[in-house]
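Here the complex is missing one protein chain, while the rest keep their positions.
Let's look at subunit A:
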Amino acid sequence: MRAEPIHQISRKGLTVWRLYGVIQTVVLIIVAAFVCYGVYYFEWPTFIYFIAGAVVLLSVILSVYLFPKIRWDRWRYEVREHEIEVQHGLFVVKRTLIPMVRVQHVDTTQGPILKRYNLGNISISTAATVHTIPALIMDEADGLRARISELARVAEDDV
């Protein structure tokens, strides 16, 4: 059995994902409210109330509690001298190996919510693919970006 990559992402990342779930749920609640109003006003069948309620409830359970937890537990990354290995996935566990010599450039991005928590995403681009490590502590992300680009500089010209 191959060992998992060693690093986990920041605990605050879980909070941010929960927050995304909350935002998604709020949007759903607004939609559900409109639908319920429609049911009341146009006298549509009442079981629609229950469907709307169930959808909102499911969203709370899944996208606020369960999915962020599974995703966070699953997320692992490791930056070694010659390659980057990441593991992620919700239902399907994906493990990706990216050699340093293949890395073309590295980006860090930060949206308003991530900024509030001082987190950042780091995207590693090869010629053909892009791999993102989400919700790293900003200093760590910047350090990682610097390190990857330094390690990747020792590249041959194959593409």
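The definition used in the following text is that a contact is a pair of C-beta atoms (placed from the backbone, for glycine too) under 8 Å apart; a residue touches a chain by one contact, two chains touch by 3 or more; residues count from 1.
What we mean here is this: contacts and distances are computed from a predicted model.
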item: Complex member absent from the view - protein name from UniProt, among "Membrane protein", "Phosphoribosylformylglycinamidine synthase subunit PurQ", "ATP-binding cassette domain-containing protein" or "Peptide/nickel transport system permease protein"; value: "Membrane protein"
item: Residues in subunit A touching the chain absent from view; value: 1-2, 81-83, 89, 91-100, 102, 126-129, 131, 156, 158-159
